[in-house]
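As you look at this complex, bear in mind that one protein chain is not there, while each of the others sits in place.
So, chain A:
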Amino acid sequence: MSPISESYSHVSIPFIVSSHGDRSSLKNTNHQFPEETSRGLFASNSKLLRFCLNLTLRSNPSLFLDSSPPSGFSQFIGESANIYFIHSNFAFSFSNAAGMKEKKSATASTLGRILATCSKQAKDYGSCVASKVHEVERDICLKEFLALKNCMQHTRHLSALLNMISSSQSSVGSGALSHVYIQNPPLRCNIPESRGLFYDDANRLLICTTSSQIFSWQTAPFNPDVSPSVDSISEGPILSIRFSLDKKAIAVQRSDCEIQLFHRETKQILSHKCKAGSESILGFFWSDSPLCDLAIVKTSGMDLFACDSMLNLRLVETKKVNVNWYIYTHETRLVLLASGLQCKTITGFQLSTAGVVRLPRFEMTMAKPESNSKPILSSGDVHLVTVYGRIYCLQVDREAMLLHSYRFYRDAVVQQGSLPIYSSKLSVSVVDNLLLVHQIDAKVVIIYDLFVDSRAPVSAPLPLLWRGNQGSGTSSEAAIKENESSESSTSNGNIVMYEDAWTFLVPDLILDQTNKVLWRVHLDLEASWLLLAISASSSDRTSLLEFLQRRKLEANKAKQLCLGIAKDIILERRPATQVTQAIDVLVTAYSYSVKAGTFKEIKNEQTTAATPAVGASPDNERHVPSESSIDEEVEMNLPSGSEVNMFCADEQPESQLSSPAISPDELYKFVFASVEELMVEESEYLVAIITEFLRSISAEKLKVDLNVYVMTIRLLAYSKRFAELSLFTTNKIIEPSKEVALQLLESGRQNLRVRKLGLDMLRQLSLHHDYISSLVQDGYYLEALRYAQKHKVTSVRSSLFLEAAFASNDLQHLAAILRVLSELIPGFKETSEYFTFYGLLSETGSSVAL
């Protein structure tokens, strides 16, 4: 069988159970990750992963379709889509089964068998999905899925497991697993007589207005229980409302020609009006650029005002553009002004702390419809997002059913390619630098990672889930408590997914205007990892690791997953080149994060060799990775305050890790050391991998735990590769140290040459005491004594030499040693030892002169 199946024996189901069973302890101990638990966690994941991969790629490569493993988006949308669907369901159910402590040790293979039996149904389902991908929607191919399920239920062995599937999926056919969910409870703004809900993205405030009052909730960090602060303002219509960046003033747009400013302390009111008739105010925003404090966008252009503490506005500059509509996000500090008949000519300005930058004017791409009408771009079709510190503009092209992306540079706007869309209504969120595209009509979310060049989605389109209170942990096992069905009513009120009244706020909030609640969009890293792993071809672990290493929000989880993957690929005996790539990814990521100062070691570690943990407090870390600085792109000089808010938002204490980077020590401890025992028979393979690891470490000029060397020696000696061991030592691939030398001595019990390497190393390190003791142990007491004499080492017990000489029955030696020792050690002649051996000498009546 393939090596994969062998590795099953190492990862046993009880681990999975224990991992789930220990969930509470896992949560409570915060950073303390009991090794057992974490291992269990990996085990369960790897188990699932391997199972899925096994199904897809190994045991039944043609189980569903004859298509090759998918890699690109087209393929994904093509025939192989079913693989994702089916597998995501199974994988999930399976994890539930384990969570329910159904000890089915051989589940993987049994399930494989069942799938083999039901291959026809599976195939039907697959081709159905494939044929309907263009109408991606929930309950896709329900009939076929039911048939498949039915078939499986009639296969004996696993009825229990299948019950589990059913119970976990109350509405069959809809993927109960999802990578994106909104978390209960939401932030509620139950203000009676509320007239409107607004979101101030600069201050991250949810604002609810009544006729005379303003309630504002801090949304970052996201806390449903936060109480609003209240301001009172004069009555009047409110078209839009924003707090000033210092929150001392509130600006309210009263009409299309009037903006009122309220000073929150002095209650001073100031009105700003524009020329009625000739132009009208489209909106306004506060700015922290040195030039101006307030920008007002009008149909005739944009006015920039400086505002003093008395709220006196002084016009600084006017940018004359005909504006049909505009969009602005404080996150990007970017304002896009749309003009032209189709509203697709865009003029952009960035009002950052570095000043005001005018972007080159550009045209959005709009496909021509068949009819002669010209579509008009609306502001709702354009989204500004920040991913990995890069600023993108995403534009919906309904005619072509494409989402065009543009990337902003300081002096250019470059179209980056397009993503297909499956819904005429569309919105986007950004969570942890991943782009979530909500296909509102189809009620599914597709995740993209814009970091990679490929425009392939990270995982299958799956519905947005609503997750209950209990599942604060985002791991998939919590999903059993989820309210799976999006339609189902709950005591919490009627939540209809993707309701018309939903407004998607930058970057990751959803405002439900009807229910007056604010949701935050979460990403289930584990689930998306799982899906990604399934979709990724087996060799694609590298990109998987890269993906995980880019995650910041749930750094800890990403880190654990990475460790799990690294361990798995070794246990699965992947070709060394693949493992090398994976290790390279991890080491480079670590090296980078150390340089960037974001790396923080797992707490409660007892590392023997402390790696300099360049600990940066999470407060001042930049969430913008280095990539942002590579390109000459628009700077986003975010005020540090808002940034803090962005990242303290996680409820999970364990995710205080700021970076998923894995230090070499951790790699050793959680990966190499933990597989050593399992793989001792394949020490050659392991040595190959460790060498690559060392090479990678050395290329990044990092340090590595001594134990890696000790382990390497052990492995080489185990496989009797003494030639290489001596090469490793002489070339200093294994760096000399006392521990290494002692291991060489230890391994040298079988091989004198190796032992000599250890002795030589001790001597080179000037570890005189150990060197002399080892020499004596080997019977070279004369050499040892000579060495001691030369280096004036007196710490070695003199009896060692004497006993060795006596044992060798060489009285001449004994006499010589006595003489040397009396010279070497002051007062030796007075010791009892001296008398004992002197006595022995004279007793035997030797003629040796002392």
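Quick note on the criterion: contacts are C-beta pairs under 8 Å (C-beta built on N, C-alpha and C of every residue); 3 or more make two chains touch, one makes a residue touch a chain; residues count from 1.
We adopt the following convention: contacts and distances are computed from a predicted model.
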I notice the complex is incomplete. Of the names "CCZ1/INTU/HSP4 first Longin domain-containing protein", "Transporter", "Late endosomal/lysosomal adaptor and MAPK and MTOR activator 5" or "Trafficking protein particle complex subunit 6B", which is the UniProt protein name for the chain that's not shown? "CCZ1/INTU/HSP4 first Longin domain-containing protein"
From the listed residues A:718, A:787 or A:838, report the one that touches the chain absent from this view. A:787
Among listed residues A:231, A:499, A:724 or A:833, the absent chain is touched only by A:724
Option from A:234, A:309, A:750 or A:764 whose C-beta touches the chain left out: A:764
Just one of A:270, A:316, A:576 or A:702 touches the chain that is missing; which is it? A:576
Hidden-chain contact residue, picked from the options A:259, A:336, A:694 or A:841: A:694
Contacts from chain A to the absent chain lie at residues 575-577, 580, 684, 688, 691-692, 694-695, 698-699, 721-724, 726-728, 730-733, 735, 752-753, 756, 760, 763-764, 780, 782-783, 786-787, 789-790
